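Below: the structure, in structure tokens.
With one protein chain removed, the remaining protein chains of the complex are shown where they sit.
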Amino acid sequence: MSLSIIGARVIDPASGLDQIIDLHVSEGKLVAMGEAPAGFVAHQTLDASGLVAAPGLVDLSVALREPGYSRKGSIASETRAAAAGGVTSLCCPPQTKPVLDTSAVTELILDRAREAGHCKVFPIGALSKGLEGEQLAELVALRDAGCVAFGNGLSSFGNNRTLCRALEYAATFDLTVIIHSQDRDLAHGGLAHEGPTASFLGLPGIPETAETVALARDLLLVEQSGVRAHFSQLTSARGVQLIEQAQARGLPVTADVALYQLILTDEALIDFSSLYHVQPPLRTRADRDALREAVKSGVVQAISSHHQPHERDAKLAPFGATEPGISSVELLLPLALTLVEDGLLDLPTLLARLGHGPATALQLNTGSLHVGAPADLVLFDLSTSTVAGEAWRSKGQNCPFLGHTLPGAVRYTLVDGHISFSA
Amino acid sequence: MSLPNPAELIDAMAIDLKAYLARRGIESPNYIGIHTGGVWVAQALLQALGSDAALGELDVSFYRDDFSQNGLHPQVRPSALPFEIEGQHLVLVDDVLMSGRTIRAALNELFDYGRPASVTLVSLLDLNAGELPIRPDVVGATLSLQPDERVKLLGPAPLVLERQDLASASSLEESPR
Partner (left out) sequence: MTPLDAKRPLQLNDQGQLRHFLSLDGLPRALLTELLDTADSFLEVGARAVKKVPLLRGKTVCNVFFENSTRTRTTFELAAQRLSADVITLNVSTSSTSKGETLFDTLRNLEAMAADMFVVRHADSGAAHFIAEHVCPEVAIINGGDGRHAHPTQGMLDMLTIRRHKGGFENLSVAIVGDILHSRVARSNMIALKTLGCPDIRVVAPKTLLPVGVEQYGVKVYTDLEQGLKDVDVVIMLRLQRERMTGGLLPSEGEFYRLFGLTTARLAGARPDAIVMHPGPINRGVEIESAVADGAHSVILNQVTYGIAVRMAVLSMAMSGQTAQRQYEQENAQ
């Protein structure tokens, strides 16, 4: 199937390209930019004048909820939602039921994702069996089945020695480890950032040190083991400072933040709205501003949605009895465009943080537009806006941005050259 | 039609009340005024009678029949009855008698304190607009008003009656009596 995209403003952050140029796709790959190759016949032509074409978004944290949590979501529904948000590749975390610690579960997920066909799914395997932090999972088998990286979510390892060994083992086979730094004991029982808002509301707090104490330790163990590490879901100013310092002394660690952490603060909790109940928690304005600066400077090179859809009951209870998570992959591009609207980032930088940055962090073969690259693209219209929730594909309605008008609108999402979403 | 002078009315009421109580053979009744205007009238009445008897003050907010429509009155004050009710003769004093519902509420409240021997009702004005079978035993003056007119007693000194037009009145201290 061959396809030509005519007249779009093509932005490819990896190469610095930003011009109006035609794109030609064949057999799932980008075969030419500008003039069509000799003998090229397009079966389909997209008139993209007035639209921006960019590498499809790469979202490092999208919970698909399958297998095991069908009330919250399915691979079909959540990948469809992701495609509507401009995502062409996503990583799903290992917190499934059963846990993603066997090749069987990996294969199931990849099969279902292929069937649904909405976007590429790159599973993140469990670092420890059952995510219990005691025994290593069979990392190589998981890699061979299709896992691209390994993590333990927010569940701590039993002890530092076990963690260190796990990192060393992963390093042996050049595997990437995804680390969510949080000290289990400091965070114990906490529901919100330990600060004036949580104190006022009477919610048990999670101090900033729950992140920084674990992060300091994790960075040192990463250094000792030599493993390639990506730090996910940072929330604090001190946290990004630690990452920056590590990078400055030559440690090749990468990092991402959740998009909502760049927008919301713990002040949003003031009416006990469970829509803002997330883990790790929303922190202060100063933390949010530092995260924003770190994204701007590139210390944090990736923005993810941290998509966690829930059924209605999971959020319909007093705050402490609700489950944490926001469902927002469907809004990834328009919501992220608010960072451009605010003047924090220019458009190419934003697109880098949403595509090239995440792709290189996990060494995924996507995230840039060059001849021969997979034709994973998003085409969007900057002159219009998206009313969040007007159409909604995710099974989870737990999104505090519903009803908001966001800048821009996704028009087409293409995965390997075929249209997975069109507005 | 101009409104009467409360001071003159009260002088006349004092004479009428004395006669009424004498006819009934009631000596030394306990006087109770209904907040706020009734208390002022009762004070003036006691002065006109030359009596130094203690005056009870009754707030009927908790006994009104319009809670479901109008909610709680914003200016609730405690009732203060410095004497026994049980077996006593009472003189209940109010300023403006209209529908009779305030008196109904006052009677219900008094009976929660005890069982009086009798209750004599004294009112400065009777607007002849009773919705319940309640009539004053002693009254200063009877008036008829237009449907959207109200009368208010201002006080405590001097006591003055004021006519109010409901259409332009900002807020009445008490809801329709």
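The first chain written gets the first letter, and so on, giving A and B; residue counts start at 1 in each chain.
Convention: a contact is a pair of C-beta atoms (placed from the backbone, for glycine too) under 8 Å apart; a residue touches a chain by one contact, two chains touch by 3 or more.
Keep in mind it's a predicted model, so treat the numbers as computed, not measured.
Considering the intact complex, the chain excluded from display touches A, B. Note that of A:22, A:194, A:256 or A:330, the residue touching the chain absent from this view is A:194.
In the complete complex, the hidden chain is touched by one of B:25, B:50, B:78 or B:147, namely B:78.
Touching residues on subunit B toward the chain that is not drawn are 59, 61-63, 67-72, 74, 76-80, 108-109, 112-114.
Those residues of subunit A that touch the chain absent from the view are 194-205, 267, 270-272, 274, 313, 316-321.
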